[in-house]
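Only a single protein chain was left out; the remaining protein chains are all shown in position.
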Amino acid sequence: MKYLDEFRDVTVARKLIEQIRNRVTRPWVVMDVCGGQTHSLVRYGIESELAGCVELIHGPGCPVCVTSVELIDFAVTLSGQPKTIVASFGDMIRVPGSNDSLMQSRSRGGKVKIVYSPLDAVTFAAQNPELQIVFFAVGFETTAPATALAVLQAAKLGLTNFSVLPAHVRVLPAMQTIMEMPDNRVDAFLAAGHVCSITGFAHYEPFACEYQVPVVVTGFEPIDLLEGILRSVEMLEQGILAVDNRYGRSVQREGNVTAQALVDRVYIADDRDWRGFGTISGGGYRLRSQHANFDAFNRFPYKHGARASQKSECRGAEVMSGRIKPKQCPAFGTACTPESPLGAPMVSSEGACAAYFRFEPVLMENPQ
Amino acid sequence: MTVAKPTSTCPVASNGSNTIMLSHGEGGRAMRRLIRDRIAAKFAGETVQLHSDAASLGKIIGEIAMTTDSYVVSPIFFPGGDIGSLAVHGTVNDLAMAGAKPLYLTLALILEEGLPLETLDRVITSIAAAARVCDVQVVAGDTKVVSKGAVDGIFINTTGIGVFHSDHRMSGSSIQPGDALIVSGPIARHGLAVLAARESIVLDPPPITDSAPLHHVAQELVDVVGGDLRTMRDATRGGVAAVLHEWAEESGQAMWIEEVRLPLLPESHGVCELLGLDPLFVANEGTFVAAVAPHRIADAMAIMQRHISLGAPAHIGQARIRQLSPVLVARGLGADHPLDEPFAAMLPRIC
Partner (left out) sequence: MCLGVPGRIVRWIDHDPTFAKAEVEFSGVSRVVHMACVPEAIIGQYVIVHAGIAICVLDESEAEKTLAAFSTLEEVDDEIPR
């Protein structure tokens, strides 16, 4: 596919790896904060290729993984209500809440619909006026325009049977939280490319300055990733603590202003409980009051602070903050697998644990 | 399996009705007419069990092969096929992959109350056409009607009877290190067709199933490649990944493949990228994997090339001595990655 395959060229990737290796004078720790990047880094074997010169750690880049147990429990409850359907992305429906995932709820008669786009859920609501459709709106800033547009379309169509369960999370506050952790090891960040397609990267500039950490806006294909890592290493070696963009084909400094305006009409930044991290100030979006009638929290009874628990063996929070590697968790691959996950990072295909489980090369089989 | 619930408020079949009713399954005149006029009539000229409780198959010379499979695909119709043709191809292919020539099928239908008769007609017509193409006779059948909601429209079970056309018995356990793994054509077509149709993902052109009978290509492979053909299997649910895992378990060897060698139509590639699916896990219904001795690769591929309409068989990897992981894929920069076993249906993701 054009603009995809060219950026997977193995020969170019090898050259970039060599350049990175040549550039490094000490091992650097680079964190990605996007599950799509985690997935590619592990899938293409970039991580093992760079072993010994760049340590890649995978931050809280999977919005499905950081969605709070309370919200999942609420979605599960809603899916069990009469004439109510919870719609969400395929990634979300296997993530366990306190007890059940949406998938398990469905097996007990809960109504869960998987959609590719929130706008498909709006169309479905318009076609089924007798049903209440709740869209479980997970995702980073990348996904917020799609769900904001869903609210605006539903408003235009005058739908009274469509609502959104807002669970969006924002990346920069999470990066700040990680930098504030006393045992944080991050030397540089790869900023998530498609998040920046929407938000731009100007707002990372004060962050890079304050925390003395280079930030490189990076794409998703192996060559994009290697370029981003190479640039991070160059900046670290030269002591440049600033923001650079290595995903120019999809990201501009000011981002997509139309999309930002659209999000701003519907959402406002709010504190958000991140699974494994606790409350992050400004870490999510809630619906603006003028769209309160599309807010599932208003339409359905919701008990704040409902008792919720994550299975205690899961060390997902330590994985997502880069304190341990997935394989250092005693449950990894034994008590915890994608088939029966203990925690969210093993569930979503972009969760760090699932990516490792699936793609990490078997070192014994690759002695070179 | 859900069965018909006896009910005291059974509606009486009226002549004007155009949907299936419970009375169509209750042994009376409605059922007799349904079977006679809408099912058996489509199989005219064949030795359908009609007026007897059992069909006579006469004498079969050779070693008999038998298989059974149930079909519950939703939606019933999808681009390039439907549950009816699938129920014939799937069972014919199970016989073919074992090295048997398919001869007879049984046909059991479980119909949901309220199913439009027009839908039933289309499915039966499709079954009859597929059976004709596969040169198999539908020799026995059964029809049940269950209350609304107990099944999704129509479920079908077919049992296939065939006869092995050589003494060579294939099995995953005969795979040896160094054997080549060959896939017969572009993968992932059926799964994408059904997923797009079921989840109303509108694509233009819509993905089309690869559902097709494999008995001719299978027979020629068995005849020509003989004992050097270790085994073959159609890569249905769980896709190529599922076949490789089965063979790894049966043989005790590792199955190693290279991702770049996997045959994939450009449009399937586009849809997989768009929906975030790994084509290795997506189902096929007319595409199979064969394990052959390395010196017979060219022979096997030439035969596949001749029979499979879309062409492009591909030598995707080989069996190796097992170290740790049962199935390995060389991806990306070339390192081998373990491939996990399919455990759940692939869902469109946005992550």
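Should a chain be cited, it is by its letter among A and B, assigned in written order, with residues numbered from 1 in that chain.
Here is the rule we use: a contact is a pair of C-beta atoms (placed from the backbone, for glycine too) under 8 Å apart; a residue touches a chain by one contact, two chains touch by 3 or more.
Remember, it's a predicted structure, so these values are computed and weren't measured experimentally.
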* To do: Using the definition of touch stated at the top, determine which of A:69, A:198 or A:233 touches the missing chain.
  => A:198
* Structure fact -> Contact with the hidden chain, among A:104, A:117 or A:176, goes to A:117
* To do: Among A:145, A:173 or A:338, single out the residue that touches the unshown chain.
  => A:145
* To do: Return the single residue from A:62, A:95, A:134 or A:235 that touches the missing chain.
  => A:62
* Structure fact -> Had the left-out chain been drawn, it would touch chain B at residues 201-205, 207, 266-267, 269-271, 273-274, 276, 349-351
* Structure fact -> chain A residues touching the chain left out here are 1-4, 6, 9, 11-12, 15-16, 18-19, 34-37, 62-64, 89, 91, 116-120, 138-140, 142-143, 145-146, 149, 152-153, 156, 192-195, 197-198, 220, 223, 227, 248-252, 256, 258-259, 262, 350
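Note that only the chains that are shown with their structure count from here on.
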* Asked: Distance from the CA centroid of chain A to that of chain B, rounded to the nearest Å?
  -> 37
* Structure fact -> Touching chain A in the complex, chain B uses residues 199-201, 266, 269-270, 273, 275-276, 323-325, 328, 331-340, 343-344, 347-351
* Asked: Which residues of chain A touch chain B in their complex?
  -> 1, 4, 8, 10, 13-14, 17, 35-36, 39, 43-46, 48-49, 62-64, 89-91, 93-94, 114-116, 120, 139, 143, 222, 338-339, 348-350, 357-362, 364-366
